[in-house]
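Before anything else, here's the structure in question.
Of the protein chains in this complex, all but one are displayed in their positions.
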Amino acid sequence: MARARLRELGISIGRFSPGPLNAVTDVPGVLVGHSTVIHDAPSVARTGVTAILPRADIHADYAFAGFHSFNGFGEMTGVHWITESGLLTSPILLTNTNQVGLASQVLVEYGARMHGGAAFGLPIVGETYDGWLSEIDSFPLQKEHVLSALESAAAGPLAEGNVGGGTGMICYDFKGGIGTASRRFTIEAGTFVVGALVQANHGERPTLRFDGVPVGREIGPDSVPAPWPSPPFGGSILIIMATDAPLLPVQCRRLAQRAGVGLARTGGVGNNGSGDLFLAFSTANHYPAKPGPRLDIAMLPHTHLDALFEAGAEAVEEAILNALTAAETMVGRKGRRAEAIPLDRLAQVLARYRPSAPPGV
Amino acid sequence: MARARLRELGISIGRFSPGPLNAVTDVPGVLVGHSTVIHDAPSVARTGVTAILPRADIHADYAFAGFHSFNGFGEMTGVHWITESGLLTSPILLTNTNQVGLASQVLVEYGARMHGGAAFGLPIVGETYDGWLSEIDSFPLQKEHVLSALESAAAGPLAEGNVGGGTGMICYDFKGGIGTASRRFTIEAGTFVVGALVQANHGERPTLRFDGVPVGREIGPDSVPAPWPSPPFGGSILIIMATDAPLLPVQCRRLAQRAGVGLARTGGVGNNGSGDLFLAFSTANHYPAKPGPRLDIAMLPHTHLDALFEAGAEAVEEAILNALTAAETMVGRKGRRAEAIPLDRLAQVLARYRPSAPPGV
Amino acid sequence: MARARLRELGISIGRFSPGPLNAVTDVPGVLVGHSTVIHDAPSVARTGVTAILPRADIHADYAFAGFHSFNGFGEMTGVHWITESGLLTSPILLTNTNQVGLASQVLVEYGARMHGGAAFGLPIVGETYDGWLSEIDSFPLQKEHVLSALESAAAGPLAEGNVGGGTGMICYDFKGGIGTASRRFTIEAGTFVVGALVQANHGERPTLRFDGVPVGREIGPDSVPAPWPSPPFGGSILIIMATDAPLLPVQCRRLAQRAGVGLARTGGVGNNGSGDLFLAFSTANHYPAKPGPRLDIAMLPHTHLDALFEAGAEAVEEAILNALTAAETMVGRKGRRAEAIPLDRLAQVLARYRPSAPPGV
Partner (left out) sequence: MARARLRELGISIGRFSPGPLNAVTDVPGVLVGHSTVIHDAPSVARTGVTAILPRADIHADYAFAGFHSFNGFGEMTGVHWITESGLLTSPILLTNTNQVGLASQVLVEYGARMHGGAAFGLPIVGETYDGWLSEIDSFPLQKEHVLSALESAAAGPLAEGNVGGGTGMICYDFKGGIGTASRRFTIEAGTFVVGALVQANHGERPTLRFDGVPVGREIGPDSVPAPWPSPPFGGSILIIMATDAPLLPVQCRRLAQRAGVGLARTGGVGNNGSGDLFLAFSTANHYPAKPGPRLDIAMLPHTHLDALFEAGAEAVEEAILNALTAAETMVGRKGRRAEAIPLDRLAQVLARYRPSAPPGV
């Protein structure tokens, strides 16, 4: 059965409707690029890097952002400044654990080039660990891969699953990777969109749920093997949320914490060894790198944020599930095999839990 | 149909087994007392106070604790010191929004009495808003009610639903209140218990789930009316977690954040107007109020905490659902009526979502 | 020698000039009221309450604010919501440790009255411990005192020293209390003012400095006795900062942390038993209690904040010293005597440390 997005399987999450692409790129201006590195020699590489640009000229036109650490066993660089100032001044890169350094260095150089030579910045680079499938100690990612992700970043539909930073990832003991989704919501101030992109490498099979259905319990390791020996450190998930709703930094941070709601609904509990790091940004306000004496900012009242919070949680939930349904079975180092969640089995399980009679009876 | 605990309805949450009482009082030494205030004159009161003592002599023998604010639209006093030091030096009181001041003052006086006259302390008092059913501006709680909760605190089984601080609360647009649950887990260091007690006054009907089943969507306001006009401010939930596992303060804080996992599974998204404040403590270590020169402390390694985190999330999830199934329909001020979730309808819904064929087919 | 403000002694702190009153009330709209409670029967009371209103109608027109805990051994209620939302929705009360509850309750009732009966709110009440001089366990503050502070709050010059919440406080082993100061600063966007009000009850004599001069070392306990037995718990300081510069919440929090700079310059190290809690607010933006669909907000760029930070630190430093020079020797319970810093000795010490020859030699 070909891989699919969750909605292609007839499953909808939540109360809100997705944007046209059901992707983080539904937020106008947001660009995403993947660079995928798969080879078996000289080392076995199953890795890559994903670039998210809040806007094309983020180096010159900063956005507001907020961060939340649901479980800090992981790295996302550049966050001290986001916490301090609420400013996002850099593209965001997602990659493998060992190559945060490389990605960070390239991002500094890239920033320098974008500014005619004056490198500076606090690059944002997040990581999850793909060393179960990939020879991570061979440091397979190269500078050109990072630049490629940055330079190919584009609007429009996104590849999911075994791409970019998600290439070698494992999620709920199935093959994981990159997933995305979005939601539109209408409040007094207008209609806005909130999108999520995840690099999903977390979780244990038994707690996995799709729209509340205990799929992980139903598709046990007897029928679909789990990685063995278990990946060390318990995995991790990076969640990036974007919206065009006008938010202050403090509101972005509130949104970031709601990523944990979507994560929990799929079965995440924030295992000790999981780096569950969430970043949310809003593209509505513009903060020029060379600002005038005072800036005019728009914000939604806090009392109008409930739709954003719920829609955001839904987008995260669906993005994680999209990572699972999009990812394909992958064979990596030492012949290890990470099984994709079988879509036919998934459909059967979901059908079995479908209500047996019309509501209201 | 008489009110019941969730398990009496045949519903189990999660992978871990509860302690003998399935209550926070399964943690040895933890005491809980309720004082319930219900009258129609001189004002309409539907309120109360719940006291949780980590141990009988908490004023003399401190415990480690940690705090997490999932959404800060609420009050829990005394938290700056917990965040700073990791010490819990006070009983915990849960009550209505307007009477945090009273409860706080009584707790100071009570502490003074326990210490022969030298009052000092940073009392821990949390609140949720019961003003939809209760004439909260009449300040119905009296000093003797607070003392009664403290002095009646005991080990053993707990009353749930419309008792103590939960008396007038509303949860997912049904009658809410106090709920509790516990889980046992075995790790290399031994078998431990983690318990939760919630004062549940949060959430919107449509997102409510029982063990993943969309009960709130199925039992809509057409069949069971929701409070109208809506309670202002979106409600709140206070979650207290206790364990006898030996934790450092930093580990208690980690546990506290996992309360949000249990909350999210039941449908919580952290609405703007919800004060979702979580406190977790461990009774294993003893920190005397008058300590010697150095203290010997035990801790579990972080890498052994996954069972605690998952068991804790389960206990929170079940405690919230217990609050709903235990609470009875209540009529309050202006004749307002908060409907209990109908247990027969609940059973029907859950049956409809029960898998229609054996797993593995 | 009559008590005086620091500048009346010929001492200036820092590089910036004060506003016309050299007080937090130089920030337009800010109101301050003191209620002082001194009696010897039925109990010995040396206490009071100070009210700070960011503006007269703060219940209806919220301000942005930020909080920092430099050392959390103390209470300031209502802070979870400030941290969450950046909104200050309440007057601020400063009082004694044991009566946070009373002040909180009265503030809720006061809020109810201001809104025609619908009490709600997350009252902001901070405390320091005056139990060395005052019979704090007699709970001497009454409801009318709290209301009086609120209702008498006014613009204009402020009383300092043994007034309001500062009445019974002790600072660097001298008599302490309330102090205030302000600074004006001019940046590209215009001229603004930042003010501080402190309730100073912290510190040990040996580390006290005035403008860098080790006054505490020079005026030892042999010449001016220190309180004996030492006040328990090490004291505390509450610092409230106000500005009319347009700040986001995240910027208010940055300003709040700078209060620690002023505190450290006077000799504060954040002793274990000191509740050193800082709150900063900006009056420039208006956030109506009943907001429209979207709010227009002004902010200074972060890169323009250095003058604010330094001016704010200066205001705090001078406010603490003003508390010391304004406070008068006080005799309290058990005949205990807290000595005011002797201004003649202070002047001598400062003169001795004055540079002995013109700069540049």
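Letters A, B and C name the chains as they come in the text, with residue numbers starting at 1 for each one.
In this section, contacts are C-beta pairs under 8 Å (C-beta built on N, C-alpha and C of every residue); 3 or more make two chains touch, one makes a residue touch a chain.
Just so it is clear, the structure is predicted and the values come from calculations on it, not from any experiment.
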item	value
Which of B:5, B:34, B:205 or B:254 contacts the chain that the document leaves out	B:254
Of B:69, B:85, B:134 or B:283, the residue in touch with the unshown chain	B:85
Listed residues A:275, A:301 or A:332, member touching the removed chain	A:275
Missing-chain contacts mapped onto chain A	69, 71-85, 97-109, 112, 117-120, 122-123, 129, 131, 136-137, 139, 232-233, 275, 277
Positions on chain B contacted by the hidden chain, ascending	84-87, 187-190, 246, 248-250, 254, 287, 291-304
Residue numbers in chain C that touch the chain omitted from display	15, 70-71, 206-207, 209, 211-214, 217-218, 223, 234, 254, 257-258, 260-261, 264-265, 268-273, 302-306, 309-310, 313, 348, 351-357, 359-361
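By our rule, only the chains that are shown with their structure count from here on.
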item	value
Chain nearest the overall C-alpha centroid of the shown protein atoms	B
Separation of chain A from chain C, taking each centre as the mean of its C-alpha atoms, in whole Å	45
Centroid distance [mean C-alpha coordinates] between chain C and chain B, Å	36
Of all residues in chain C, the ones touching two or more other chains	84-85
